[in-house]
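A short write-up of the structure that comes next.
Of the protein chains in this complex, one is absent; all others appear in place.
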Amino acid sequence: MYAIAKTKRGPGAEIIETDIPKIKDNEILVKVKVASICGSDVHIYEWNEWAASRIKKIPLIFGHEFAGEVVEVGKNVTNVVEGDFISAETHIVDNVCYQCRTGRKHVCLNTKIIGVDIDGAFAEYVAIPAENAWINDKDLEPELASIQEPLGNAVHTVLPADNIEDIAGKTVGVFGCGPIGLMSIAVVKTLGAAMVIATEKGNKTRIELAKKMGADYVFDVDETPNVVKEILDITNGQGVDIAFEMSGAASALKEAFQVLTPGGRLSILGLQSHNVEIDINNWIVFKGIKIYGIVGRRMYETWYQVKGLLKIKEFREKLKHIITHKFSMKEFDKGMQVIIEKKAAKVVLEPKW
Amino acid sequence: MYAIAKTKRGPGAEIIETDIPKIKDNEILVKVKVASICGSDVHIYEWNEWAASRIKKIPLIFGHEFAGEVVEVGKNVTNVVEGDFISAETHIVDNVCYQCRTGRKHVCLNTKIIGVDIDGAFAEYVAIPAENAWINDKDLEPELASIQEPLGNAVHTVLPADNIEDIAGKTVGVFGCGPIGLMSIAVVKTLGAAMVIATEKGNKTRIELAKKMGADYVFDVDETPNVVKEILDITNGQGVDIAFEMSGAASALKEAFQVLTPGGRLSILGLQSHNVEIDINNWIVFKGIKIYGIVGRRMYETWYQVKGLLKIKEFREKLKHIITHKFSMKEFDKGMQVIIEKKAAKVVLEPKW
Amino acid sequence: MYAIAKTKRGPGAEIIETDIPKIKDNEILVKVKVASICGSDVHIYEWNEWAASRIKKIPLIFGHEFAGEVVEVGKNVTNVVEGDFISAETHIVDNVCYQCRTGRKHVCLNTKIIGVDIDGAFAEYVAIPAENAWINDKDLEPELASIQEPLGNAVHTVLPADNIEDIAGKTVGVFGCGPIGLMSIAVVKTLGAAMVIATEKGNKTRIELAKKMGADYVFDVDETPNVVKEILDITNGQGVDIAFEMSGAASALKEAFQVLTPGGRLSILGLQSHNVEIDINNWIVFKGIKIYGIVGRRMYETWYQVKGLLKIKEFREKLKHIITHKFSMKEFDKGMQVIIEKKAAKVVLEPKW
Partner (left out) sequence: MYAIAKTKRGPGAEIIETDIPKIKDNEILVKVKVASICGSDVHIYEWNEWAASRIKKIPLIFGHEFAGEVVEVGKNVTNVVEGDFISAETHIVDNVCYQCRTGRKHVCLNTKIIGVDIDGAFAEYVAIPAENAWINDKDLEPELASIQEPLGNAVHTVLPADNIEDIAGKTVGVFGCGPIGLMSIAVVKTLGAAMVIATEKGNKTRIELAKKMGADYVFDVDETPNVVKEILDITNGQGVDIAFEMSGAASALKEAFQVLTPGGRLSILGLQSHNVEIDINNWIVFKGIKIYGIVGRRMYETWYQVKGLLKIKEFREKLKHIITHKFSMKEFDKGMQVIIEKKAAKVVLEPKW
């Protein structure tokens, strides 16, 4: 079969021809219908610092957001049958550790990630553990099915475990309008947020999309000298009830803290390039706030939430706007480029070679 | 001033002329713009068993759902000023008991209710404690402002205190489509419910409105031999994630228990005429469900949620359908009749005499 | 090997000689060190209505509370090794259904129970799925290790999923002092309850043990004309914050409702013989209470809680009092009799023949 692989520890990737994967007793083989490009795929492609230290296996077929058809199942598999149309949870966990046995599989210390630690989905076929398969409704558009994994990140940001605070009627600040930030806007608007204020740095494509997702205000921080003041003004000095840090920018994190109302909640999904100086007293203690670190998706509460939300037509229609480009896998370089050049939100790839 | 009052312990009510209420230092005087009729107002009007045992004060100006303008404030009042456009929380609580001091004012044992224990709002003016005033946006339609109190009941049913379960992507069963049941349908659809299944007994006006509120399925139990089976079929045998008993019918409560998925949640707002036989083992224990009794509104978390939700235009537009009739207070008998004859959902009254 | 089995559908049980179980790839073989008798074992022994309708497999080796040593592991087993000292979660679940994939394995619709649906632990050896094994500290007394399963029921009653209410400083009512009721008293005292009030009907052994567990007040309802009044008096009319129905008596459930403070929480574990008439309005709605149905144990949050609590010496010492009798398995009839005659709390059996 054909696949897109890192074949050496450096920038770039190439199309290779290789054997169709052999599955184990607890695995399934999936014929990929569509895959999509995650920011981390771009990091692997560009071979940034994170990728250089994180990637062990070379050659590696990368890519982890995808949807496809089950064409073979291992003999111990009971939850999936041939012909099922599936997406995949990309965290492969051990199921036996403390975290896994107490409802926190998404932070299993022995997690392996599809397309990072094992071969992934930028290929004709991919083999995954059956328990990671998520069976889709047959009529779900493959592109939407593929982006359920990052959509799960967005839903998890909005609705983390152990969080009792409702979105209903709340004011929400979204800091960073990459694909997951955009999705989180669409999610909170679908969950009854009264007002959504978003910020983005310079990327006009994303700013337009943030409005399409339903943000009531979108600030380009490049053109807004004091975004904290703007947000406080809009909220009558009260600030936002809930904030999502989705950008990975230290300045955005700082702004999120500053505009959060006392007793409010901050979810942090964005990864920072460096440590960040935090004003523990004024941003956290005196305000009595709650902070949630967000990684992956709840396995599988989040997936059920995603499935349920995708039954809502208006929500599905909104999400489609986030898919700005479609290429064949043969043209994957183009897909990487439009992201690097900040022209794209989400890029999907079709297994055409 | 004119007012609608019970002047004797028996059916009916009459228009009286009486003094404008004098306010205490912690009270405000409100000029009523619009009031609306609650089911309990009809009980007081008809003088049913509940009313006969509950009502102590005669003569009593009744009515508690209203919106109006503040025309005078007591000297200790700090939260409201003359000219404010307000609605009112109708529970007057003692603020010093265990329940009040631990976030449960809505179940204060010393609660007094406006229009039940003290004179109410079917009048030109009404005096209330300032702390019960809820300041509305100036541009909120008075009819919507008036029905915020029952809307608060609906929001409270959906989002009770101490409830960690989200509506997002869930399947919800609503048993009973009176005004608050109808509102709860609109609320859960606005909070991202994937599917809403409602039941109602015979009342075609309500069944039509349930569809307008966004219910995906509405069953008339008079025409459905086995509504439990229907709901289980729709949900692939899994049942609903969340159920609201809004009807006060024992049969509906039983159905709610039977279709609730294991581990699901039931909120009970509907009052029953008699004790109900409950299958503790199969409906509660083996299923491991959670049940919330719902009374009043959280003071004032629910009111903020209501305010936030009312900022959503689609939600406001939906709610207006529930207001099926408008009369002058002079014609209050007509308002009572359309409800008694099951022709109405919510009826509003204007202070015209 | 020897085992205690139901060999016919009727009262009694007998010692049989049978093959040591063969394990599957995902199973382990355990040499039983000690087992204990659950109330449901007595029902199976006596062959009451529940047993007659519930038990399908005959002959059936029954018994499900036990501790033992792993002597063989299937080839796919990764979480347990030979020589481990284990107890067992008795619910064997499918791991693929909605409930299992959303943190509610204890209400999996496809649950099989050890000693009920498959052969159990009143035997020299028992085979169980490896995932049901709970590895004990080597120095935990085997008797305590065996009763962790019902102790888990008690901890689950005290700390159900999705419950945000703390025990710290609260007043707790425990209705019914069978072994699990007794354990729940010990648990809440260990979790900082300010006051525990227990009720029991007639059984002096249990009443004494309730005091030993730390109950501040224990009422024998046979000798207390108005236990509701007594409890309200003790609590200055305020009632208990939290109530556990552990008796299966309708009268106790009624009392629990009546003494619960508004906004309080009721956990129901006791199974009733018949439907119970509930005053929905006054017991649930007007009081705004929360009710949790309790079955099994959270898999495996509860087990970790149990493990942690058993590290506390005072707690371990208290629990030992609940084990009132020890017999050899050969004498199992005697073990059943002391329970039937209400002379015992928990009875343990040693595999001696």
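We call the chains A, B and C, going by the order they appear; numbering starts again at 1 in every chain.
In this section, contacts are C-beta pairs under 8 Å (C-beta built on N, C-alpha and C of every residue); 3 or more make two chains touch, one makes a residue touch a chain.
These figures come from a predicted structure and were not determined experimentally.
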item: Shown chains that the omitted chain touches within the full complex; value: A, B, C
item: Identified contact with the non-displayed chain, of B:102, B:226 or B:328; value: B:102
item: From A:99, A:251 or A:337, residue that would touch the chain that is not displayed; value: A:99
item: Hidden-chain contact residue, picked from the options C:44, C:159 or C:256; value: C:159
item: Options B:15, B:164 or B:228, residue touching the unrepresented chain; value: B:164
item: Residue ranges of chain B at the interface with the undisplayed chain; value: 76, 78-79, 94-96, 98, 101-103, 131, 164, 299-301, 303-304
item: Contact footprint on chain C, counting only the chain that is left out; value: 155, 158-159, 162-164, 166-171, 187, 190-195, 304-309, 311-312, 315
item: Touching residues (missing chain, whole complex) on chain A; value: 98-99, 102, 104, 106-109, 160-165, 238, 253, 261-263, 268-272, 275-281, 284-296
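The criterion applied here is as follows: only the chains that are shown with their structure count from here on.
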item: Dominant chain pairing [most C-beta pairs in contact]; value: B-C
item: Between chain C and chain A, distance of the C-alpha-averaged centres to the nearest whole Å; value: 42
item: Residues of chain C engaged with two or more neighbouring chains; value: 98, 102, 164
